[in-house]
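Note that one protein chain of the assembly has been removed; the remaining protein chains are unaltered in position.
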Amino acid sequence: MSPDYTKEITLVQGNLTMADLDNAISKPMNEKPGRKYFIALAFTTSLLLLGVIGVSLTFFYGIGEWGNNQPVAWGWGITNFVFWVGIAHAGTLISAILYLLRQKWRTGISRFAEAMTIFAVICAGIFPIIHTGRPWLAGYLIPYPNSHHLWPNFISPLVWDVFAVSTYFIVSLMFWYVGLIPDFAVLRDRATTKIKKTVYSLFSLGWKFSNRDWRHYEKTYMILAGLATPLVLSVHSVVSFDFAVAVLPGWHSTIFPPYFVAGAIFSGFAMVVTALIFVRKVFDLENVITMDHLERMNKIILLTGSMVGYAYLMEFFISWYSGVPTEQYAAINRAFGDYAWGYWIMVSCNSLFPQLFWFKKFRRSIPVMFFVVILVNVGMWFERFIIIASSLQRDFLPSSWGYFSPTWVDFSILIGSFGLFFTLVLLFTRTLPVVTMSEIKGVVEGAQPSHHGGDHNG
Amino acid sequence: MSEVKDGTNNEEIKQEKDQNYWRSFAELHKDPALIASSHNEFQEGATDDFDPSKLSRVSRRKFLALVGASAALAGVGCSDYRDKGEIIPYTKMPEDTVVGKPKYYASTFNYGSISQGIIIKTREGRPIKVDGNPDHPVSKGKINAIGQASVLNLYDPDRLQNPMKKARSGEFLKTTWQQADSEIVNALTANAGKEIAIISSKILSPTTKKTLDDFAAKYPGTKVYSYELFNDEVRNSAWKKCYGTDYYPLIKWNEAKVIVVLEADFLGVDGNKVENSRMFTEGREVSDAKNFNRLYVVEGNMSQTGMNADYRLKLRPDAQNEFVLSLLKEVARRTAYELPIDLSNFSLNNFAKTYSLNTKKLKYLVDDLVNNKGNAIVYAGRILSENTHIAVNLLNDILGNTKLFRTDSDVYSAQPLSSKEELESLVSDMNSGKVGTVIHFDSDPVYHLPNDLGYADALKKVPTVISLIESANDSSAAGHFTLPINHPFESWGDAKTRTGFSSLQQPVIAAIYNTREKEAVLLNWIGGANSKFSDTMYHEYLMKNWESNVYPSLKSRLPFKEFWYGALQEGIVLTNDSAKTFGKFNNSALNGINKTNSKLSGYAVVLNESYSLGDGKYLNNGWLQELPHPVSKMTWDNYASVSQNTAKTLGVESNDKISVTIGKRTLEIPVLVQPGCADNTIAIETGWGRTVVGEVGKGTGFNANVLLSKDAKGSAWLFTSANIKKGDGSYKLVSAQEHHLFEHSPNDNTLGERHIIKEGTVKEYLKNPKFIAEMSEEAPVDEIYPKHPGYFTGVKWAMSIDLNKCTGCSDCVVACIAENNNPVVGKDQVAVGREMQWLRIDTYYSGSEDDPIVSTQPMLCQQCDNAPCENVCPVAATTHSKDGLNQMVYNRCVGTRYCSNNCPYKVRRFNFFNFRDHFRDGFQQKELLDLVYNPEVTVRSRGVMEKCTFCIQRIATEREDAIREHRNIIGANVHTACQDACNTNAINFGDMNDKNSEFYKYRNHELGYYVLEQLNVKPNVTYLAKLRNTHSEEV
Partner (left out) sequence: MANKKLHSLAALFKTPDEIINAAKKTTEAGYKKFDTNTPYPLHGMDRAMGMGQSKIGFVTLFFGLSGATFIFLFMWWCYAASYNIVVGGKPFLAIPAFIPITFETTVLFAAISTVVGMIAVYFKLPNNSHPLHDTEYMKAVSADKYGLVIEVEDEKFNKTEVTEFLNELGAYKIESIYFPEEEKHRMFEPKFIVFLIFVALATSGMTYVTLNKLMYITPFDWMDKQDKLSAQDGSNIFANGEGMRPPVDGTIARGYMPYPYEGQTNPAQVLSNPTIPTKQVLDLGKRKFLTFCSPCHGNFGDGNSRLQGQFPNGPTLHSDKIINYPDGMIYHIITNGQNAMPSYARQVTRDERWAIVDYIRVLQRAQNAKESDLTSANKESVSNVQN
């Protein structure tokens, strides 16, 4: 690549040396966490505990503990699933797509984003299992040879989900781990205690920073990025098929895949920004995760937010244009029916407020962006809820119309999923480098040979 | 390793690293060759097996494998098979019994003043299902919801299991029969001279009557009282005045061309619904649409009959009298008939103005009556006053409609009901201590009789109060002895409600608990102190009675024993007593019926019998409690239904409480705004709100009997100028269906464009028989997929539902529950929309809010050929069978509920809980209730999706038979439970590929349409569009 990229924005400010970087990044892992950290951890784990209670109740007594009913057989369970899968998308997107696009500014945030991907997928993965009536049989969704020669129904979108989400999880995990190997090696060599040393060497697999390895390493990383990119797009398309493939008015729509993918990136970036705002402050990494990073992410939020907004309008057009009374009714009912309140929360949070980012001032102002991204997180959750609930509550036969209202268990599980997510994030920040050391070193001033005799092959 | 300044200096290193272990002598002596080789060794990597250290490392790696293996071994080796319970055969195998094959017994089921012939299906000597007896002249193989559900009462855990005696503390303690018998017999003999009052519900059994007579003979001073909460007394007395005979004759509904019912729910609770519906719909055969009958309904509240009306006029019930007289006058004028009474101050037109009746409909009504002389019938409801009935009789008389009265059969009553006066004198006798003993003979007078009769208080003054009942009720609680009696399915008996036949009742299971037949108890007491009770007592008594009283009159050629066996097998015996013939109309009856009632003020309150609970006896029956009300779809409670306007004036909405005050009697009850209810009319159903009742009935509904009064004028159930106030607070009523009002007619936007309901008028149909087919604009879509070989070619199961015959009575729903082991979910779960009924009756209103058109549509799994539910099931738990069934594999179901989401008809039901455990915590898991379940049908676990299976267990039985008999499966041999239950045979089921079957005709009828056919899911349930028999083509 040409050095201009690195010039474009200063990736590492306050000209730190590599050693400084190593210190800065590995600091959280070397020193004992302070009181604040434990308070935070206590908070998130208590949220998690609440979720655990909700889940165990559901497991013992059944889905009846939730608000689900006929006709709204899917409620918050699937809403949360889609929400978290959406969150999960930013990570891989940031790392993989930006990597392919040679966006060097990604280095500062990629590691963290990938971590969030993995945690989000973990949160998402829980819901399809606990939302089943008999979770202990969830294994039936996996094709394994059995005495009945029974296989999953491969034409069911839920089975597609199983494949998509598990693939996504595995691939992101590998992508993450491959990126971590050199850093593990660094930590291994910096390790002070025996345990740390053994653990880190275990994970570093005995990486030697050998250039004979580096070349395979870079190739592999490139390939993984190449595989992950279409995967990201496919996963949320598949998730959207859960709805698009159904006959239900309000679900049965071809706009869903792009609509969902855009939404996923949207919410994902919002979530990453939310987290980064804190991380860069708490672990004083302002120099590594710079305001420019945030601004760029806000631009993407603005873009995807507008795409989502366009989709909302499009839904109306399509339903009108289809000429199908049920479809038209579904659209009207969505905006003005029992769930109008939710719908307008969704529209304002997702399409209106992000428009603030047209102004550089707002893009670069921490409070504003925090306000907006929080709203976006809320709004995107509501989007999934509205799509599910408002379509189900009033479908074809008015005789079977109903209304969904959540129970406290629904709330506890939603809260619990956030608890799980942030608990994992907290643990992550203390155990692993939140920034890719080997990459960030590669982009500091003078990290690369000054005289590129035209002999770089990227 | 120490710091190394430069590579050349190795000395220090050596010193430090000297304490290395040596591996071999050669090495110790630093043999260079070995050093070299030891280098190579590292180049080759982990390939050298001779290095012990490597070996050891390998063994380490084997570690996990070992662990895994041991785990697997443990799993396989240790898995023992769980105890599935032992097999317990018959110790003494009864003759003609094949274990696992059902046996059917003909019997009789009595409730209220109705006796139904039933066939009880038993498995291994346990009754599990009830259907109508096809040989029974009235039932003709059908039975109502209460009959269907009565099997649940047999296995009701709240039944009394032992005789109980009230202790001083006031609580009932268990005692023995011997104990109770001796004490009671003493009591009976002791207070000789004092009255022994036996209070019974209507007595339908001649033999029971005889028992009571014998009892009276043994214990002089015995008086037998019988009452019914709702009865035909008014109608009958009016008839007696007009024609002299005791009972209002039966009507040939099937021959009537025009039927005008005034506040008479003859398709619901007024009369024998099963018979009426059947005969009524005989006049609605699509095969000859020309001769459709026409139904006019003039009523206050929207009743089940009102839903089926071609023309419905709403009128507050207390105005009916004036209406009839005005109508009478109008008809007389039109037919130039000289009225024997002066009706000068009545005028139909003025009446129509004052009560804003639809004049157009009214004109049609009069025209039809006049033009169909002799083929029309005007029928007044039992809750109307005697005068009204007399006027109606006159109306029928002058129109010559009397020839629509049946002469082949007539009402028979073993024992007429006690008059109001008799009951009053009884109470006063009780108060004055003249009554020594009161025996509640399977009755609940404390709950039923008007409060101001003071029965409950009088009861306190009676030294011995005995209740012979199945489960505790308000009356037994007030008594001293509570003696448990057998359920009808455990009892012998007979019944006679019509001339021309009597029916027999035989037990299908020995008494489950320590209970006795109520008659046997009396017989035992007749026997006196030293009588030996035996279970066969009443059986023998019954046989003896028949042998001496019935058998001789029949002049049968068979010896009695064979005759008796035959009679038991048939369930009924045709007798040769004929109907009474009635004479000419007696004008003296008319005296004083023509007084004008001034313009009515205040509110009219009308009490109706509950559609599902009868007089409240079945309050503890979960199936009936959860059965949606045929009109309002309400479950678990009763309510006051009012019109939109009335609600406005009262300032209430649904669920708000109002307080109804009549005289000094007040009732607080929640309101339901019922479209089609007349203004200023409050309609309340009775049967709820018993204070002493079992787990299920506890805290359901409100006791509307408190409004009854001993000195009600004209009619006991209709009150005028009642005082209604907005009550305090509200009460959540739960409905199984949201109600929405739609455009002008069912064919308009919401229903029409969605292809849910298609309707027309007879005229349209006659003009263009194809008009229903032409309603759907889409051309049928071609299949893009190839057909699956071997699918749908042989037998293919399908159903057709004739909406011209469906009255929306919901009996089929109970039949479905009884057949398919559906749990009761309870009010809280219905409230959140989790009811488990596989079959529901959808009700749609169209037209205006206060004068709606009602369309009903039974909705069950449509068994679509291209079932959307199947595509989305991730585990292939619902798939398609070769004979066209959309199968549900419970064991495979994980419970993602995706299928339910994707079902356009929303007929799938999900076990959100283990409802058997969840409802009244574990009530339905009591072991006694295990006996009610159909052994052929899985009892679904929690988290499993379920739905209508087209009664696949019955299809399987037919398949077995076909295989055993080496023949093909015959579609007509399979009847679904709902089909068997349908009073009007609206439901047809069979093999759609069988060209010459009766069913084929319906399946491919030109009026047939599919619901939501535009989705191209290819349903296998055909609906025959409803034709309304209106004058013009518009609905």
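For reference, chains read A and B in written order, and residue numbers begin at 1 within each chain.
By definition in this document, contacts are C-beta pairs under 8 Å (C-beta built on N, C-alpha and C of every residue); 3 or more make two chains touch, one makes a residue touch a chain.
Keep in mind the model is a prediction, meaning the values are calculated, not measured.
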item	value
Of B:574, B:939 or B:963, the residue in touch with the unshown chain	B:939
Residue touching the undisplayed chain, where the options are B:290, B:664, B:966 or B:995	B:966
Residue numbers in subunit A that touch the chain omitted from display	17-19, 22, 59-62, 134, 136, 143, 148-151, 153-155, 159-160, 163-164, 167, 170-171, 174-175, 178, 182, 185-186, 188-190, 201-202, 204-220, 223-224, 227-228, 230-231, 234, 237-238, 241, 437-439, 441-442, 446-453, 455-458
Where the unshown chain meets subunit B, residue by residue	1, 3-4, 6-8, 10, 13-14, 17-18, 20-23, 27, 30, 35, 38-39, 42-43, 45, 52-53, 55-57, 59-60, 63, 66-67, 70-75, 77-80, 82, 84-100, 103-106, 119, 122-126, 506-510, 512, 536, 539, 562, 565-566, 568-569, 783, 785-786, 788, 791, 821, 865-871, 873, 876, 879-880, 890-891, 914, 916, 924-925, 927-931, 933-935, 937-944, 965-966, 1018
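Simple rule for what comes next: only the chains that are shown with their structure count from here on.
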item	value
Subunit A-subunit B separation of Cα centroids, rounded to whole Å	52
Subunit A-touching residues of subunit B, taken from the complex the two chains share	737-738, 740, 742, 749-751, 753-754, 756, 829, 832-835, 840, 842-844, 857, 859, 868, 870-876, 892-898, 900-902, 904-906, 908-914, 918, 941-945, 1011-1012, 1015, 1017
Subunit B contact footprint on subunit A (complex, rising order)	61-64, 67-74, 128, 131-134, 137-138, 140-141, 150-153, 155-159, 162, 242, 245-248, 325-326, 392, 395-402
